[in-house]
Structures are given as C-alpha cells and as structure tokens.
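Here the complex is missing one protein chain, while the rest keep their positions.
For chain A:
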C-alpha cells in the first residue's frame, strides 16, 4: 500500500539532523482531509484528532505515523498519504497537515483455502468474502463459509465496526449457522444457530458474548446412553474472556519468547435458569528457546482445562458434551495457541472416555451385534508437547521456509461430573497419559501451511484411535 509521510522543511533549516536533535515548537493550524467520497467525516475526524495535540515537530511526526497506521488498519483505503506543510505566514510556528486517502476501488475482497482444524474431523474448504465500507463508517462485512469433505461446516455473516459513535473500542458481531457431523465418532450431529458480539478486543484482552441455539440429534439412532441423554435443544448464553500474552518472535515458527493464554467461559448468563450453565477454564503456556545453530529452537507447551456445570444439583449433572474437551487431531501444537485439542498421532477425538453404542439384536433375539463406541470427551484435560525445529541443509529449502522438526506430545482426559470426581486420583490420571513421538517437515505456502509428519504412538489405551505412520495436516498460514 503506497503511502508516505512527508514534510516540507523550513528552507531556513540547513541540516536534517537539526530536526531530529532539537525540538521545533509548532502547532497544527489546519488539518485538510482529501479523497474520502464514501467514508464518513466523523470517522476520519476521530482518527486524526491526535495530530492537533502535537506541540513539537517530533511529536507531530510520531502522531502522523500513528494516524497513518490506524487509517491503514481500517483496511478500507488503498493508500494513505500525510503531508505536513508550513502554516500561514501571519501565523508563525504553525503547520497544516494534509491527509490524502484513496478509498478502495474494489470494496469486495476475499480468500479461499483448505485447512485442517482441530475441532473438525477432516480437512475443510473455507472461503471468505468481504464487503468493505458499505455505509462509510469503516464497516467491514464478511461472509464466511466452510465445507468439510465429510460434513457441512458453517456459514456465518459478520460485521466489524472500528468505532461506534464515541466508543473507541471496535465492535464485532457475527451470526452463524454451524453444522458439525460427529456421527461416526460420537453418534450425534450438532447444529447451532448463534449470535456472538465482541464486547472488548485489545491486544491482551478479549471479551465476547455468545447466544446460541444448539440442537443435537442422532439420525443413526445408534448412540450410547450418555449421548442419548444429551440429545435435544439447548440455549447457550455465555460470556467468554480471553487473556493473551504472546511474546514469541513468530506465531508460525517461534524461536524465542513465551506465550500465555487464559480462557474463561461462563455459561448461563440469562434470567432463564433453563439455559446451559457451566464454567469452563483453560490455561495454555508456551516457551521457545533458541539453540543457536541451523535456526533451531526448542518449543515447550502445556495446556490444562476443566469444565463443570453449576446450579442446583450440579454435582449430579453431566457437562454439555459440546463443551467438553476432546483430544486428537493433526494440527500443529506449536502454531495453535489456545485450545486444548491437538495430540499428534491420534485421530480427531481419538483419546479419552468412550461408551458402547446401541447393540442390535438379531431376529432370533439371542445375540446382540456390537456396533462400536462413542467418544464422550472429558471434563478435565491436560496435554503437553516438546518440539525441536531446525533448518534443513539445502539452501533452496531454507529460502522457501521449509524446515524440519522432531516432536513429542502427551495428553489425557477424564470425566469429573456425575459424581465421577469421587473416583478421581492424580496418580491414576498421571498413569493414563497417552504419548507419541515423531518427526516431520513443514512446508509453508502462500495460502496454507502443510506438515508431513511421521508419528509413532508410544502409549495408548484400549479404544483410543492412535495410528503410527505418516500424517498430513493443513492449516492457515496466519
């Protein structure tokens, strides 16, 4: 995006360094905004207000750079130019600031890609279409759809407002219709119609409200007893708060730094006591250490999560199956910050408590055919990983960003609700951790990131679905 901040220096100033070293007192006399045909004046006025408070040239340059950055981040301009000229001759020590914006010629944008998500079972094709600045408030409307090869995923429409009247906090709202097919793994299909509103979104804090109508059905009529008890309609009215610190040097291939994410979700924010009531907490901690050769780095991570229902008789209630923790899947634990899901080498939802599905009785009524098991998820989950990444010897691979890694991961799930916590012990929980090790290559592309890993399952239990062998995963490059 071509843009610039330029200044017409006072012809009497002979040395550029003088501007940098000495404070030049001035004030902004006039701010001229050009080029906005559709964008509302109120939006631009608010964004450039900080220029008027500058009292020196240095402050003005810093403020101009900040204003330029904020206008660029609105994502509704093709270019932003800020020019500083001297003010009227009769007003010494003043300057005029001219801000020239070029609005997007084509307000429509979008992208399409293929990814594997930890929460879905297989790869999914995703596309996003965006419509920018429809009403001139810097509003960005987007429509997203995602389709998995074995199940339809979701359709959603969202809007992002950088400012709303005097509120400097951006506002986001999204309506989504999501359909997840877990029939083969857990014997239920999930359909959700939801509204989510972003109440606060800063660098470290995210607060969102979610209102969702969820319907679980079992068209196969093969579900186990625990899943049958969960089938039906429910209303989720929840607040989710996320605190994030990410001091790693790269989210895709961190070589130094640390990251911490705490996610708290409280369901039941409704005067109606019949909505889903639960408390869900997750912690995610990461460290990256450089090793000083071949751009190698050691990444460690540990994640813990728990969910419990609340309300009258909560000790006897099960947690909602859709909110429980499930471990498994091929997504990279290094890149997936926040979200207890990945355990390399195991299939999606491939670990944890299971229950026998419905038995079919044959015509004679004498024998029952076993039809598999449902994965139920857990109320307490813990996972950890260690990953050593390094450059490959070939220069062409290094230049393309292709690198290798060796990893080890472990994780476990258990149930705590419906009085199962009475049978819980840390020793038994520790002894039942599953684990895997492996090595692989990571190939970043423009639109997606591919990992090819060989995983060896070191420890798994009966009914787990871990498989030693080569696995692929695709993820978003962002």
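The working rule: a residue touches a chain if its C-beta (ideal position, glycine included) is under 8 Å from a C-beta of that chain, and two chains touch if they have at least 3 such contacts; residues count from 1.
Everything that follows uses one rule, which is that contacts and distances are computed from a predicted model.
In the listed set "GTP-binding protein", "Metaxin", "Nuclear architecture-related protein 1" or "Acyl carrier protein", the entry agreeing with the UniProt name of the missing subunit chain is "Metaxin". The hidden chain makes contact, of the residues A:352, A:411 or A:438, with A:352. One of A:143, A:156 or A:234 touches the chain omitted from the figure, and that residue is A:234.
In the full complex, chain A makes contact with the omitted chain through residues 29-34, 36-37, 41, 45-46, 49, 52, 165-169, 213, 217-218, 221, 224-226, 228-229, 231-235, 270-272, 274-275, 352-359, 361, 365, 368, 370, 376, 414-415, 432, 461-463.
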